[in-house]
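One protein chain omitted, others in place.
After this line comes chain A, so read on.
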């Protein structure tokens, strides 16, 4: 990652610590303002990657910030990634047993952190914005109520963004619940249109699909053309081509008869 040198990690930690003494259900996004002030940094143009329901895929695909810089790869996002924290309810120490979820209370330390971080990340994004959604998610690819919908889209800077590219990815071998132009994806597209953004939508964006296939390399949907060629199976005889053989033979037979 490019040098974010000169950052005082001790000062950043001191700024973060303030939430650890607060009542676990009274932590607001604004409680992280000082922390964000000290840890924020600019995001290179065209490198922002927003997502819903594919955390691990995004982490793998972004290659630690080399290809893309999602929230979990910027300094303030990296600090909180995969962690949870809260103060004990009736004592001053940290609670290592359990922490309130959004169902317990809205103003919990972790949710407020991600709300604040998401707002910052969206504000600092520019150029082409990429969004990776999960089209095999049963509840819909675009959660109408979620971090992306409520704490990122509203903070997009219209004058800094050229266009928005949506990738609807599907799990290999699983049903395609939604694709571009369908269901919640359509809701997202219409929202962006209404806000005046130029957008496009791609189903199973190739580089990401190639990555998903690494774990499913033998699945028919993951066979590369070069791999098929090297197996010396003439295309006609492969699975998909079998249905063309019969009509071809019939045509040949009738030609011979003539």
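As a working rule, a contact is a pair of C-beta atoms (placed from the backbone, for glycine too) under 8 Å apart; a residue touches a chain by one contact, two chains touch by 3 or more; residues count from 1.
The working rule: contacts and distances are computed from a predicted model.
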(request) Given the options "MICOS complex subunit MIC13", "Serine/threonine-protein phosphatase 2A 55 kDa regulatory subunit B", "Elongation factor 1-beta" or "ADP-ribosyl cyclase/cyclic ADP-ribose hydrolase 1", say which is the protein name UniProt records for the missing chain. (result) "ADP-ribosyl cyclase/cyclic ADP-ribose hydrolase 1"
(message) Of the residues A:60, A:88 or A:179, I need the one that contacts the missing chain.
(response) A:60
(request) Against the chain that's been left off, what residues of chain A make contact? List them. (result) 9, 60-61, 63, 82-83, 206-211, 213-215, 217-218, 221-228, 230, 238, 240
